[in-house]
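Only one structure is covered here, and it is reproduced in the block below.
Removed: one protein chain of the complex. Kept in place: all other protein chains.
To keep things simple, chains are lettered A and B as they appear, and every chain counts its residues starting from 1.
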Amino acid sequence: MTSTVETTTTRPAGPPAAPPSRLRRTVRTSEFTLVTLAVIGFVALTLTTDGNMLSAGTLAAFFRFLAVPMIIGLAQMVVLAIGQMNLSVGVLTGFCAMVAAWAMLEAGLPAPLAVAGAMLLGAAVGLGNGLLVVFTRINAFIVTLATMTIIDGLRYGVNGPGTYQDYSAGLAELGQASVLGLPVVFLIACAVAAMVWFFFARTVPGRHLLASGGSPFAARLSGVSNDRSIVLAHALSGLLAGVAAVLTLAQSGSVNATIGDDLLLPSFAAPIIGGVALAGGVVSVLGTCLAAFIVRLVDVAQAQFAINRRWVDLIVGAVVLGVVLSGAIRAKLSRRSS
Amino acid sequence: MRPFVRLGSTVGVLALVIAASACTKKEETPAGGASALTAAQVKVALVPGGAHPYFQPWKDAGGKAKTDFAFGDVTFNETAGWDQTKQNDVLTSLAAQGYNAFGIFGVAPESINSTFENLKKQGFHVGSLASCPAGDKNLADFCLSTDVQEAAYKAAKAAVEAMGGQGNLVHLTGNKVDSNTQRRIAGVSKAVDETGGKVKLLDTITDIDKDLQTAQKAVADLLAAKGSQVNAIVTTAYNPAVAAAGGVKQAKLPIKVIAIDDDPTIIAGIKAGEVAATVLQNPVGQAYVGSYALVKLSEGCTMATPGVIIDSGSFVVTTANVATYDADRQAKTDSLKSDFDSKYLTCAK
């Protein structure tokens, strides 16, 4: 009932593809579709804007605002990996950012400490979510719905409706810095994504987590603690929200209690378009990042052509539905052909 | 079990139909007619549409009004969360707590008249503050608000001036499906039209006031796409204003930014020269004079023209007058109050 996509998505535990069909299998993966889509979109935008897309300024803006959606998509993905959801990622990002800004401006902490604090805070709140889910046995969707309301209140409590800015010159510089034309915040996001990939592909807890998500029963039989996996996934999700908060602080230069309000739906959109199954057990770091890339392309196209924002919502919705439908049709066809 | 359910429901429906057909509607007892209160009995509630920096001065202004006019109590409640249903809930809760005069910024201008009507029916006095209902009708006793079209017009004029009378202008604003946004868009295009083609409105970007990050992203994308063509940005909402000031500073482009209101961040921007000008509204005057009028109405005065719409003023602030603008605004507040005494209120005494 909940087969989202072909299971050819990177499943770290899966066997390597047989040599003769490798090419066909690669072509059929949803990552391949996404890469193709991303490249086509990017080239089309470059051509239609007479190369403006490739100017340093545009590229920098493009990648700078890609960093947070990528990380927030991953934050949702790690919870989806165990078949649960985390509705509090967005407000948690805002809360961590506000607390860090408060720590720097009002409590006078140096920026590195505040940054570490933001990530720790995120992880701690995530841990709390996980423990609540495990101890109350209430569905994570509902638990995080309640904690979302609580964190929303706390986020507002930090500074009311006011805006913090000029909290750290160093952090702001980092947010604007580029290496080889790529913004540092984006490179950091890529590094974090690589770590998440490594976690799922190469570490024992990561594999346990996927095992719990894929089949809790089988995982328990083979000695994996599902409860530990749940707590770990939520803590990791919180930690990633903390990372997103730090990146937001660095790139935006000013934060207020509305930070994070735009992140909840994209946090689901990226992994879903990227081919992550909601039922758990399957993750795709690359797919999630590529999906964030494609959504960002839509943003930029909107600015370049001054499209009405409402059309963008309509188009994004239609595109997601289209991707979902084509995935289902592809699955049907390949089932028929085999 | 089944037959019983069927029988039961049939009987129930029949009974309802019979009861309904025998009913007649009770005559409405004339609404309002609230007996005059003494100032000490008046409890004023100031209810914005949600948490927003714009409304913060209402707290102090309400407190000051309470001491100056010696009325019973004042409260400030921003828990409506930009949801009309929640705001209605907040209002009736406050009424149940004994508040009997309301200064309201309606979340949804198109349906706020119903809310006013409900409150007035219970005999409360209502002022629409900082925003008037959509359409021509205002069912509150009065509406004391910035003429948003006029304010946007002034902002666009300031932008035209800052960019030297010609070039390309971009307008950043809030929720498109809001009648106030429509008025702002009209105000900006009026100012642009007056330049006779010298200034071109390159783009109007709506729906970016929900949260700061969306505004920042929109500004970054705008500057990336058209930064070299844009000469000035006029903002008529808070988050876009903060984002535009910051974005232009980061991009180091020679673009003039016209902001809105006097949040500390914006005033700091004016002083640092990052913001060319800002258009202030008069939240203090709205809360202070609004409370005054509500107390007077509760004491038995009536509006000369019920539902009258009053402009609470808007002021252009640049580096030239950033130190002194508050005096102008205070003067406007004072004149608003005396206008209420002389023009808008009819008091039997």
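Following the convention adopted for this analysis, a residue touches a chain if its C-beta (ideal position, glycine included) is under 8 Å from a C-beta of that chain, and two chains touch if they have at least 3 such contacts.
Everything that follows uses one rule, which is that contacts and distances are computed from a predicted model.
Engineer: I want to check something: the complex is missing a chain, and I'd like its UniProt protein name from "Allophanate hydrolase", "Multicomponent Na+:H+ antiporter subunit B", "Ribonucleotide-diphosphate reductase subunit alpha" or "V-type ATP synthase subunit B".
Structural biologist: The correct option from "Allophanate hydrolase", "Multicomponent Na+:H+ antiporter subunit B", "Ribonucleotide-diphosphate reductase subunit alpha" or "V-type ATP synthase subunit B" is "Ribonucleotide-diphosphate reductase subunit alpha", the UniProt name of the unshown chain.
Engineer: Could you tell me which of A:48, A:149 or A:203 touches the chain that is not displayed?
Structural biologist: Checking each option in A:48, A:149 or A:203, the one touching the absent chain turns out to be A:149.
Engineer: For the chain left out of this view, which of B:75, B:149, B:195 or B:318 touches it?
Structural biologist: Only one listed residue reaches the unshown chain, and that is B:75.
Engineer: Out of A:40, A:191, A:318 or A:333, which is the one that touches the chain we can't see?
Structural biologist: A:318
Engineer: Considering the entire assembly, which residues of chain B contact the chain that has been omitted?
Structural biologist: Missing-chain contacts on chain B: residues 1-2, 5, 9, 16, 19, 22-26, 51, 75, 77-79, 81, 83-86, 88-90, 92-98, 108-111, 113-115, 117-118, 121-122, 134-135, 176-179, 182.
Engineer: Contacts of chain A with the missing chain: which residues?
Structural biologist: 1-4, 83-84, 132, 136-139, 141-143, 145-154, 156-157, 216, 226, 230, 265, 268-269, 272, 277-279, 308, 310-318, 320-321, 324-325, 327-329
Please note the rule applied: only the chains that are shown with their structure count from here on.
Engineer: Applying the document's contact rule, which stretches of chain B touch chain A when the two form their complex?
Structural biologist: Result: residues 51-53, 55-56, 176, 202-203, 205-208, 210-214, 216-218, 220-227, 239, 242-243, 246, 250-251, 263-265 of chain B touch chain A.
Engineer: Residue numbers of chain A touching chain B in their complex, please.
Structural biologist: For chain A paired with chain B, touching residues are 49, 52, 55, 57-58, 60-62, 64-65, 68, 156, 160-163, 165, 176, 248, 252-263, 299-300, 302-304, 306, 308-310.
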